[in-house]
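A single protein chain has been omitted from the complex, and every remaining protein chain is retained in its original position.
Then we have chain A:
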């Protein structure tokens, strides 16, 4: 009925090809997401905490809070 013949489509190995593509893709995506999380979230957070506690003095903090008057047992 058609005037020209279509090319024969791929008949075999479809699932194998899909699995191969998706295995590789899933591996790369999960590695990428993990790396992104580590360098965009985890490392800055660790650095922020380290910076905060580098020059932190709990006594000074306590004196400031006492002066602000939030404690009920100590004036």
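Of note:
The rule is simple: a contact is a pair of C-beta atoms (placed from the backbone, for glycine too) under 8 Å apart; a residue touches a chain by one contact, two chains touch by 3 or more; residues count from 1.
As a convention for this text, contacts and distances are computed from a predicted model.
UniProt records the chain missing from this view under the protein name "Cytochrome c oxidase subunit 4", selected from "Cytochrome c oxidase subunit 4", "NADH-ubiquinone oxidoreductase chain 6", "IBH1-like N-terminal domain-containing protein" or "Putative lipoate-protein ligase A".
Counting the whole complex, the residues of chain A in touch with the unshown chain are 1, 45, 48-49, 52, 61, 64-65, 68-70.
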